[in-house]
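Omission of a single protein chain aside, the complex is shown with its protein chains in their original locations.
Here is subunit A:
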Amino acid sequence: MAAVRRQKANETVFDKSLPSKSKPEVNISTFAFLFSEVVQYNQQRVTSLAQLHEKLADLGRHVGFRMIDLLCVRDRAPKRETRIVNILWFIQKTVWKTLFGKEADRLEQATATEATYYLFEDEPLVNKFVSVPKEQSSFNCAAFMAGTVEAFLCGVQFPCRVKAFLVKEQTTTAFEITFEDSVIERDKRLEANK
């Protein structure tokens, strides 16, 4: 018989412990089904691909913002990251692992401008069962993940824009992270004071 956990009369969400590290994983097919419905729902409510990207990113922002503090207290020694590279590593490793069960594949800095970084993911979870029609080849569901990353970085006060696009025969997704100038300036100042 399935054990039903009955809620006590006065118990609120504040009496329960935080969702723990021991992964409460969601079935991939369940996730894919839900996500496909999300995409279809939004697709009917937009007139352009850019709008669809924006809508998916908005949903991702909800996730990103809520991950910040949760991941911070799950850490054995909670701390705030103050440097750009450290926070990007944190995203590549910890955030990706929690959300997608694996680390992001590569992290690179653009050679032309110091404010731009690229995060590469070879098989984005959200794209696993997605096939994009030829006439909309610039569409990428990973806009959802870009929104997550953006909300995370903006939340920890590294304001930036994040864009997702496909590279290499449409399999790998790159997330282009462009920080605002103030972030770069602050990072330089912290570097100098070290």
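Just so it is clear, contacts are C-beta pairs under 8 Å (C-beta built on N, C-alpha and C of every residue); 3 or more make two chains touch, one makes a residue touch a chain; residues count from 1.
One rule holds in what follows: contacts and distances are computed from a predicted model.
Participant: Name the omitted chain as UniProt records it, choosing among "Glutamyl-tRNA(Gln) amidotransferase subunit A, mitochondrial", "COP9 signalosome complex subunit 3", "Pre-mRNA-splicing factor 38" or "Trafficking protein particle complex subunit".
Facilitator: Record says "Trafficking protein particle complex subunit".
Participant: Could you tell me which of A:V26, A:V85, A:V167 or A:L190 touches the chain that is not displayed?
Facilitator: Selected residue, touching the omitted chain: A:L190.
Participant: Touching the absent chain in the whole complex: find that residue among A:R45, A:R80 or A:K128.
Facilitator: Only one listed residue reaches the unshown chain, and that is A:R80.
Participant: Spell out, residue by residue, where the missing chain touches subunit A.
Facilitator: The missing chain touches subunit A at positions 12-14, 16, 18, 62, 65-66, 68-73, 78-82, 155-157, 186, 190, 193.
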